[in-house]
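What follows is a single structure, and I will ask about it in a moment.
Every protein chain but one is kept in place in this view of the complex.
Labels run A and B following the written order; every chain starts at residue 1.
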Amino acid sequence: MAKVTLQATQPIDQYIHLGSMLWSLGLFVLAIYHLIPLDTPVTWSVDWLGALNIAFSFYIDGLSRLFILLITGIGALIFAFSGHYLAGHPHRHRFFLYLHLFMLAMLGVVTADNLLTLFIFWELTSFTSYLLIGFNHAAARSRRAALQGLLVTGAGGLCLLAGVILLAQITGSFALSEILSGDLVIHEHPLITAVIVLIGLGALTKSAQFPFHFWLPNAMEAPTPVSAFLHSATMVKAGIYLLARLHPVLSEAALWMPLLAITGSITAVLGGVLALKQRDLKQTLAYTTLMALGTLTALLSQPGTAAVAAASIFLVAHALYKATLFLSVGAIDHTLGAKRFSTLFGLWQRDRLFAFAWLAAALSLAGLPPALGFISKEMLYDSLLQTSGTSIWVLCALLLANAMMVALAFSMSVRILRPSPTAVRTKFAFFETGGPILMALLGLWLAMAPKALDQAMRTLLATWGDTAASEIIPLGLWHGINPALGLSLVTLSLGLLIGRFHARLYRRLHRLPMVSFDRGWDHFLATFVRFAESLTDMIQTNRLSRDLSWVLGTLTGLALLIAWNAPAWPHWEWGPAPLKLWLIVILILAGTMFSLIAQSRIAAITGLGVVGIGVALIFILFGAPDVAITQLLVETLLVVLIAVALLNLPTLPKQTGIRWGHATLALATGFVISGTLWGITTQPLDRTLTSFFEQASWTEAYGRNIVNVILVDFRALDTFGEIAVVLTAAIGAIALLKDMRMRKR
Amino acid sequence: MNSLIYKVGANLLFGILLVFSIFMLLRGHNEPGGGFIGGLIGAVAFIVYALSENIAATRRVLRVNPEHLAVTGLTIALCSGLLGPLVQEGLFAGQWLFLGATETDKGWPISSVLLFDIGVYLTVLGAIIALVLEMERHL
Partner (left out) sequence: MEALLSGLIGLLFAAALYQMLSGHFLRFLLGLVMISNAATLSVFVAGRLTLGQSPLIPKGADAPLVEVANALPQALVLTAIVIGLGLFAFTLFLAIRAFRRLGHLNANSALPGLRPRKETHS
């Protein structure tokens, strides 16, 4: 946190602080009492875009419930923490607003039924997290991190939208409830690869998976409670939620497994390695989140329900220990003014209860009994051992990543427990340490009495089928001596080994040349901007002829392309034309040619006048007296205006020969317009509106001139808008010259 | 312009055109004509006058600022449209009052629609006169 000028804490702050906390807590309690006892999904829907069959609908099943509990529960503690952490900050009210919006958006993501509703909430989490990450907007680093997060997750969001639309095309529905309950076998559909890639991109960018992982550590620029919330229960977990949500329908498809397994494994190991490289506790935690997200993604790549069960328990365990650790880092940063590994020395002496919470979370991080992390890790190993084949590589990668977590937990614990000569009893704020202690205790309680969690997990698995839950053995710390326990022991010893040589490893890692994806992003962005600039320079030259040529060329090219691919051409019908019409056409063409070749301004305007009068004659010929009169009057006024204006304007430059390029382009565009218009006139005309006007003009609007009745009665609002445009144009034109007159004085 | 014939003719033409423009406005609902056409004819009338005299004289004849005329027109049109909601009908729904109507005769109709057309007339008239006068000022 940057140092801020402290304002006196006002009573209203107390209300906002406690109110936010109680509101979130209320949602949590409501969810527990209202949703959890139900074992069937809840749906709720409001019509939104009826014509497109899109509803603002919600679907709350076991998976949604788990997420709701995490979001609201941890949210309440985050609010409690923030109120104290940001007390006196000049923008604290804004902060609470953003955090609320963010939490609501996140709740929307995990409860949405309609895929488009989900997408909208998804993007809302991107926007609100942008505001939160860039909360210290005076700092350039903060702004950069916020923009980076927004661009990466926003681009992913667009991919998600495309993927979601494709998915709806395949399944025929935007509703998740229908897609999930459908019997349609979609994993052999030819478009399924595209769906998985697009939705995968959305989820992987959101969950900061390799190679998009770089935005997450930068997002640490946010105030610590935001980081805690973003990392533990929200934002990055939205990607995980989406993968889990679509797991039942997509996990059988060919691409699902390799895509998620590879990115997940790489992210997990990379997160671990990068975490070992840090001295700053907050940064370390950021990278351990990468490891956790990688683990979750890799687990969800597996087709079986055992992996899903393991993922769900790991999700809870991670949310609890990560929120604990982040808030604890915030607390020591706030109270002791530093957040490096060395700051931890002697924490046990400072505050036993707080240190205990920290140790419990570290235990869970390391995956050791009796923490919840142990149960989830056993399930993880177990599920990966059940499935054969390539999952052995996933298993190895996750084992390595877990060992690095053990090493980190070891490093932290050693420092906390080692007495320090400088450490004295320190008073930490109740609101800042209360949350971590509560969550640490909750984690231990859930691990030792896993009945509640077991029940939640089984409700969650109901989405995967009625029998899915029965294959999972009850949660517990002790399942006898089995391969998973063996692997846990391997992890522990490997982790302790790494921890023992952490200092040496740290130096080695710093000497190792590494590709910086963060800098790569800068290069990408710079290249992108340069590309956009050169494209703009090419198309938008600020030279009239060239700019216009681009527009016309594109328009004509596209139209010709469409015409080329047209399935059928309309039937050519010339139709007889009266001699009068031919004469008028010849008159107009003569006027046009005259004005084209004219070298003097007066001649050119005369040509134009002939054209205008010819057009008026056409209106007279085809029964449009009103239009014809208007056309003639406007033509008159036009001539007056131009004649007066010419006294203020230069003469025409001499034309030398025909500009063949321009002539070709102009003729091609004219040809396209002719063809389109002719094509339109060969189609049958819908005269519903016209016949309504003809019938109602006298009987309802008491007017015999149908055109005038349309103008002043049936479509009067349009006409009103149009005369407003006339007036605006006149005012604008007059202002242009008036301004000049004033300057002259 | 310093032609006596034009000046005398223009004065005559100005009056005729002005009367004709109002005639076109009023008959517009049943025969070709209406606010747009009337307004354009009226503008032509004033331009004829402006060409024979000068800008100052034209402004004097007009008595009000043409911009104000146009804005008044737009306001009248808007007010006529707001009559509809006053009697719980749609915006710009036409309202009719037939004075002295009997079984066979519709009497003398007064309507918000005519009011609207007058608004159109004034807007078009004012806007175009303003444009032309501003342009001539820069000669």
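The definition used in the following text is that contacts are C-beta pairs under 8 Å (C-beta built on N, C-alpha and C of every residue); 3 or more make two chains touch, one makes a residue touch a chain.
All values reported here derive from a predicted model rather than from experimental measurement.
Colleague: Can you work out which residue in A:Glu252, A:Asp280 or A:Glu722 touches the chain that's missing from view?
Modeller: Residue touching the absent chain, from the options given: A:Glu722.
Colleague: Out of A:Leu191, A:Val529 or A:Leu561, which is the one that touches the chain we can't see?
Modeller: Candidates A:Leu191, A:Val529 or A:Leu561; residue touching the omitted chain: A:Val529.
Colleague: Just the residue numbers, please: which parts of chain A touch the chain that's not shown?
Modeller: Touch set of chain A with respect to the missing chain: 140, 143-144, 525-526, 529, 540-546, 548-549, 552, 572-578, 581-582, 585, 588-589, 592-593, 595-596, 601, 604-605, 608, 611-612, 615, 618-619, 621-627, 630-631, 634, 637-638, 641-642, 645, 648-650, 652-653, 655, 659, 662-663, 665-667, 669-675, 677-678, 680-682, 685, 687, 689-690, 693-695, 697-699, 704-707, 710-711, 715, 718-719, 722, 725-726, 728-730, 732-734, 736-737, 740.
Colleague: Hey, which chain B residues sit against the chain that's not shown?
Modeller: 30-32, 36, 40, 124, 127-128, 131, 134-135, 138
The rule is short, and it goes like this: only the chains that are shown with their structure count from here on.
Colleague: With chain centres defined as C-alpha means, what is the inter-centre distance between chain A and chain B in Å?
Modeller: Once rounded, the distance between the two centres reads 55 Å.
Colleague: Which residues of chain B touch chain A in their complex?
Modeller: 28-37, 40-41, 43-44, 47, 67, 70-71, 73-74, 77-78, 81, 91-92, 94, 96, 106, 109, 111, 113, 116-117, 119-120, 123-124, 126-128, 130-132, 134-139
Colleague: Which stretch or stretches of chain A touch chain B in the complex?
Modeller: Interface residues on chain A, with respect to chain B: 625-626, 629-630, 633-634, 636-637, 640-641, 644-645, 647-648, 701-705, 707-709, 711-713, 716-717, 719-720, 723-724, 726-727, 729-731, 733-734, 737-738, 741.
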